[in-house]
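Questions regarding the structure given below will be posed in turn.
A protein chain is absent from this complex, but the other protein chains hold their places.
Right after this comes chain A.
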Amino acid sequence: MSTLANRAGPFTHTVNTVTRTMLWVILALTPATAYGLWLYGWPAVMLFVITLVAALAFEAVMLVLLGQPVRARLLDGSALLTGWLLAMSLPPWAPWWIGVLGSLFAIVVAKHLFGGLGQNMFNPAMVARVVLLISFPVQLTMWVAPAPLGSTTTPSFGQALAYVSGYTPIPEHMSAATALGTLKTELSRGVSVEKTAAQLPQPQQLALGNESGSMGETSAMLLLAGGVLLLALRIISWHIPVSLLATLAVLAAVSHALHPDRFASMPIHLLSGAAMLGAFFIATDYVTSPVSRSGQLLFGAGIGALTWVIRALGGYPEGLAFAVVLMNALVPLIDRGFRPRVFGRSWRGTSLEAKSQPKIHI
């Protein structure tokens, strides 16, 4: 028996793998996704499937082109998760090519042109969302009122095919603005935020998600449940979600208290838009967030602050995707500046002072 091993320890390893991590994240997303698909019916289901299939197809093509192990990488779940997150952030009835183009930007440009899994600087799904929003503002702000499967308003499979293929435009009566969108539009017409907010869905309804919005972003409660699952499994730590939501909440609460007619209240900021999805599933993306706990706190707080600034002061009603991409750019800098303290050393790196002085013999 040969016992010579040409390797160093340890000789025991965790059962955790990259694939297992990705699959747990997908599982945590499932309740909110299922709710979104039910809420917006067949067009949403179709767009969701198209986006995921496109993401996997682009991933396969890129892996072949770059000479990487196709089977292992394709099955690691990372492309599936990217496609999934992108789909969840799209308007539920967007035409098919929005999903395909989004996957192309996410997988080909944002991921593989930056070096593939683990090497991308920017969150692929958010890059795709930002690119689509800037390039196709009409399609990306085409929101619809909830039309749950089984209800009278829900489109049939055939109608859904017509909408998603772009053959028939979405009927005017189905469209409905999001909460954040309504506030922005009304404010630009001189209507005070407070007045508009009274007409919006109440916080309870925002938490449940029965409102117009992106395919998988509306149910704050189900997203929170998924996030808590990831926290419990220690797949993510509390640092990014808590600092992100806390910063957003504090800025919203303080500004609302000072200028209620100009700034929306805290529940609106936390429960609508991409806040919950972003805090638990997007900002926590391993690859594009800092590795140290202190860095993660700063990163989360930065996204929370930028999101509020864009929403409250900028031109767009929602700003989380921009905030994530902007903070992604700072990650290398944060990683350099926020390392943990080394054992036995001060923060400045010098060896700690000895407490016991060497003995002096008399």
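By definition in this document, a residue touches a chain if its C-beta (ideal position, glycine included) is under 8 Å from a C-beta of that chain, and two chains touch if they have at least 3 such contacts; residues count from 1.
In this text, contacts and distances are computed from a predicted model.
This complex has a chain not shown, and the name its UniProt record holds, of "SUF system NifU family Fe-S cluster assembly protein", "Carbohydrate ABC transporter substrate-binding protein (CUT1 family)", "Ion-translocating oxidoreductase complex subunit C" or "Spore maturation protein", is "Ion-translocating oxidoreductase complex subunit C". For the options A:162, A:287, A:309 or A:326, the residue in contact with the chain missing from this view is A:287. Residues of chain A that touch the chain left out of the display are 1, 3-5, 7-18, 20-21, 72, 76, 78, 116-119, 237, 286-287, 289-293, 296, 335, 339-345, 349, 351-359.
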